[in-house]
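Below: the structure, in structure tokens.
Moving on, here comes chain A:
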Amino acid sequence: MKLLIKSGRIVDPASKIDGIFDILIEKGKIVDIKSKIGKQSAESINASNLVVSPGFIDMHVHLREPGQEDKETIRTGSLAAAKGGFTSIACMPNTIPVNDNQGVTKFILSAAKKNTSVNVFPIAAITKGQKGEELTDMADLKNAGAVAFSDDGQPVYDSQTMRHALEYSKLLNFLIIDHCEDKNLSRNGVMHEGYYSYLFGLKGIPSSSEDVIIARNIILAEKADARIHIAHLSTKLSAELIQNAKKKGIKVTTEVTPHHMFLNDSDLKTYDTNLKVNPPIRSNEDSKALIEAVKNGIIDVFVTDHAPHTPDEKAVEFNEAPFGINGLETAVSLILDKLVNKKILSLEKFIEMISLKPAHILGLENKGKICVGADADLTILDINKEIVVDVNKFESKSRNNPFHGWKLKGSPVMTIVGGKVVYPF
Partner candidate 1 sequence: MAFNHKHLLGIEHLSDFDIMTVLNTAESFLEISTREVKKVPILRGKTIINLNFEPSTRTRSSFELAAKRLSADITNFSSLNSSTIKGETLKDTVLNLEAMKADAIVVRHSCAGAPYFISTFCSSHIINAGDGAHEHPTQALLDAFTIRQEKKKIKGLRVIIIGDILHSRVARSNIFLLKKLGANIVLVAPPGFVPEELKRLGVNIDYNLDRALEGADIIMMLRIQMERQEKNFFPSIREYRNLFSLTGERFRRANKNAIIMHPGPINRGVEISADLADSVKSVILKQVENGVAVRMAVLYLLLGGKEREITD
Partner candidate 2 sequence: MDEKIKARVMDSRKIKRAIHRMATEIIERNRNLDNLVIVGIKTRGVQLGKMIAKLIKESEGIDIPFGALDITLYRDDFLELETQHMVKKTEINFPLTNKDVLLIDDVLFTGRTIRAAMDSLIDLGRPKTIQLLVLIDRGHKELPIRADYVGKFLPTSRKELVHVRLKEIDGNDEVLIAEPNEIK
């Protein structure tokens, strides 16, 4: 089965290509890239005036299955990912039961194989039950298909446990991802601690709750000479800590979400639970610092931290609502509109941060690049298309997205996975 993509503007950071080329795909791989590929017995797609980039990879998604299928399933989450321009997603293990054993990992992979069109890569837990006490059988889990390890939702609070995890990770070069939160500092908090939490009468989660654990993790990673990836960065100081660590050659990488870059704590004046997330949406100073850190290469990748909840769960008083923001179907348009189209970040850098770099960090060899022999995962963008976000048209089961009604310029228009067009449906 051949697929020919004609006249698209190919932007591939791996090979530094940015030009108009045709791409020929066969049996799920890229087989030819040339300025003009002659007639083929292939399905043909006209990509003129569109940008063709390596398929986007979101390495921080919550699919909720097994156990919480009312919020989202592997199937609906993947449809949302495809519509959002993602060809691969890595899903966090805080399911019910937790993905801390081969059984759950294999279940996720087989459900994905049956039901979805995008690539799903499970992230397994660092500790059993995510309790922060005993390490999981990491080699076993890696064998079963886990691409990284995280207790996300929870921090690994016990420093000794994190130390052991980092040291053990060197065995087979596992990637440890930590959700950095000091649960004593953050206890009972529901939004960022600052002037606005005081004004609104809501208990705050101080920046220091994230900063102290990041500082700890950097020190432990340096000592163990191990890799560590910091999840959903949200504060100005944490960006500085990571910058200093990278300067020293410590193997730390990090990610950021659109809601942390484009929203501020003052937006919570309507007590809208769609803005309730952990780590919280922080101050203007923090969000500006995160965007600077993206520009300066301190932040490595974009993620969504897609965290679906049912509308009923969110339609309650603020303190009672679960934390989490839905993000797969809005992330790319938000970043195109607010960073790329505003010339804060080049298109090439954006694509690198959302395809090549995550592929590299997760060790996905044939992804994140457009070259002969690479997997035929492609995201096609119209960077001038104007859209209005409508949560009621989402593929995701959930609606807890704070960007409803936003007018954005730039949108994914086609998603191709393994040589098949998975979006439009």
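A quick word on the picks: all candidates are chains of the complex that A comes from, given by their letters.
Keep in mind that, in the parts below, contacts are C-beta pairs under 8 Å (C-beta built on N, C-alpha and C of every residue); 3 or more make two chains touch, one makes a residue touch a chain; residues count from 1.
Keep in mind it's a predicted model, so treat the numbers as computed, not measured.
In the assembled complex, chain A touches candidate 1, while the other choices in 1 or 2 stay out of touch.
Within the complex formed with candidate 1, the chain A residues making contact are 187-188, 194-195, 198-203, 270-271, 312, 315-320.
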